[in-house]
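Questions regarding the structure given below will be posed in turn.
All protein chains but one are shown at their positions in the complex.
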Amino acid sequence: MWLHASCLLEFNIPVDTPFLLMLRPRSGRQQWIGREQYVMLPSVRAVEFTDPFGNLCQRLVAPAGPFSIKTSVDVECADASDTAPGSPFVEVQNLPEETLPFLLPSRFCESDRFTQMVAALVKGRSSGYDQCAAIVDYISQTLQYTPGSGQQCKSACEVNESSQVVCRDMAHLGIACCRALSIPARMVVGYLETLEPMDLHAWFEAFVGGRWYTFDPTQKNLQGGRVAVAYGRDAADVAIYTQFGEPVTLTRMDISVKRMSVPLY
Amino acid sequence: MWLHASCLLEFNIPVDTPFLLMLRPRSGRQQWIGREQYVMLPSVRAVEFTDPFGNLCQRLVAPAGPFSIKTSVDVECADASDTAPGSPFVEVQNLPEETLPFLLPSRFCESDRFTQMVAALVKGRSSGYDQCAAIVDYISQTLQYTPGSGQQCKSACEVNESSQVVCRDMAHLGIACCRALSIPARMVVGYLETLEPMDLHAWFEAFVGGRWYTFDPTQKNLQGGRVAVAYGRDAADVAIYTQFGEPVTLTRMDISVKRMSVPLY
Amino acid sequence: MWLHASCLLEFNIPVDTPFLLMLRPRSGRQQWIGREQYVMLPSVRAVEFTDPFGNLCQRLVAPAGPFSIKTSVDVECADASDTAPGSPFVEVQNLPEETLPFLLPSRFCESDRFTQMVAALVKGRSSGYDQCAAIVDYISQTLQYTPGSGQQCKSACEVNESSQVVCRDMAHLGIACCRALSIPARMVVGYLETLEPMDLHAWFEAFVGGRWYTFDPTQKNLQGGRVAVAYGRDAADVAIYTQFGEPVTLTRMDISVKRMSVPLY
Partner (left out) sequence: MWLHASCLLEFNIPVDTPFLLMLRPRSGRQQWIGREQYVMLPSVRAVEFTDPFGNLCQRLVAPAGPFSIKTSVDVECADASDTAPGSPFVEVQNLPEETLPFLLPSRFCESDRFTQMVAALVKGRSSGYDQCAAIVDYISQTLQYTPGSGQQCKSACEVNESSQVVCRDMAHLGIACCRALSIPARMVVGYLETLEPMDLHAWFEAFVGGRWYTFDPTQKNLQGGRVAVAYGRDAADVAIYTQFGEPVTLTRMDISVKRMSVPLY
């Protein structure tokens, strides 16, 4: 399917402030960017670079005063996310090198603390995809997905003691549990077509059966219409914006995702 | 200045044919992509990756029959390319690592054969930028820039024995001469605002005084309005398309570059 | 100075177990490896790769039974670690790209939680090196360096509530504080010539004044004789060995560092 997705950020900037942004989705195996737009108002000089996870990142100094960033994409993505029940665990010695960083604990995914819990949780499941599915089932049944409840970013340990959580929190717990089983898992931030209420979304991917599969503990049925904007170890790596210095005020954030017909231009 | 640049390629494909393409300019220190579009007709599944020079490359299999690719960008670039007469040579031991591959000979820049010639050519010039400028002067005075004359890609040695040459040829000779002086030099393929007749363009950059500078032996006065589409060691690295297997026919190629007002969208 | 450093690890392995190891120091700007040795007993097939931080990592499957790894290096390193009081803070927009990952919070360095604490701690200090020095002073005065006290790896938040800590813990707190000031900071694991009792050591580096500087809260006077074995965001990235699956027993670990005369071989 083709989607038109857009993100508008409006800030009030007290003093000139350096930003790192991740707002340019890349074409890759999962999605194709047919059209893209990235506008700053006022226009400032920005520099783009590629981070260690392959994300296109932008650096700029936002000038004092009102400052807005509007990005949009027309993107072709899968109608349905692949699933693969029964897909096997890949032994660590056979994992591709680029998946190895996603085995280690990270800021918000303290996988080193979940060995015991996850062992109980996946008991009786066959190794690999089915373990991931059991983890997702547990998370969606135990925690209450409450969009808008999450001001501060919670780590997997904190999530595990919470009742109301957001998509990001659920992904953190899912990732920590997968890694505790030696399954590489990574965070994805992006757009989801039918999300209610519409917002940026976060989910995770796990590497089983020789490739990455999508998991989303917030959704009863795993649906397609996903646009990946950034990949990373957890929310610390994939903040769509990181500002340094004096806090700035985000005065408005509008996310929109709409299905479109095949673009002819 | 803001430019709107577009490239239309139409092919006649006898049998399904794998392509590598380099048609997505990147935002970087020199340019900012405000809007971009990349459309194939018929639409095929393409995969994007980053090559060793940082170019975004696309892989696809073009289906038999008529096949077209239309790309366009709105890009902010410099009004004038920087120049720096007197800017000094950087000794090899002080060069940044990423410049080192651009010291070595490559397919179309046999720098190992130009040591003597270039020594004579830059005699009396101070090391660095002024040597590059002397090389460019020599090339533009000696060779006759004849757009459309270049069917087959010529190496620097072949260029040196030619009379009529195209932009790509002149860049190859310039690069070979710079490298023969231990000055890193790289090829750029891209758009140039006022090119006559309009076409894709090629020029080169040399690393002196701690940064890359633009050199263009085809132009009396070095002008701005440049959009870099790809960087590489020579034309072998930066072909905007490379096809494999049976030859295909390029039935049409349209390049357009127009100045635009600041985009508001 | 030239040092001969060695590391012997002996394990008891219950079942075939995959390992990731980081036991091959690299030559770089700070050190030169003149001789190196890496032996496994029994000998197994190992594969080496480079991780995102540039470390040489080894992958292997340790066979059931006793298994040992012996590595050693002859390395030339600095007699004294550079210091630079007054060296200035580098504004985020001017930081080299490769330093940016070291600004973000990580598993054991929750820099996002230290903004207030560190502001108080560096009050009155000029931005940059002197802030780092103030952080190190605070850590070494507040916490009691107690080699051998650290079984489980502590995060900066946990360290801040501890009394007895090891080198790794002190580095975690130092890193978290630096990052909270937008100063890139990274963990180093390696050898230190005069460490008492001899063991592997951990310290940290902060990026100020355009380069990385060494900081070590465990040492009254910053001394040289350091061999960096691995760099990373925190202890999660630079474990000299990470094993997956059933726990194995480390039955012996011997570290030795001796000064040697210039090797002639």
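Order of writing sets the labels: A, B and C. Residues in every chain begin at 1.
Going forward, a contact is a pair of C-beta atoms (placed from the backbone, for glycine too) under 8 Å apart; a residue touches a chain by one contact, two chains touch by 3 or more.
Everything numeric here is computed off the predicted structure, so don't read it as measured data.
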item: Omitted chain - touching chains that are shown; value: B, C
item: Selected residue (touches chain absent from view) among C:34, C:150 or C:224; value: C:34
item: Residues of subunit C in contact with the chain not shown; value: 24, 26-29, 32-39, 43, 45-50, 54, 56, 58, 70, 76, 262-265
item: Where the missing chain touches subunit B, by residue; value: 18, 20, 49, 51-52, 57, 59-61, 91-93, 97, 100-101, 103-107, 109-110, 112, 153, 182, 236-237, 242, 244-245
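Everything that follows uses one rule, which is that only the chains that are shown with their structure count from here on.
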item: Distance between the centres, which are taken as Cα means, of subunit C and subunit A, whole angstrom; value: 30
item: Overlap residues in subunit B, where contacts from two or more other chains coincide; value: none
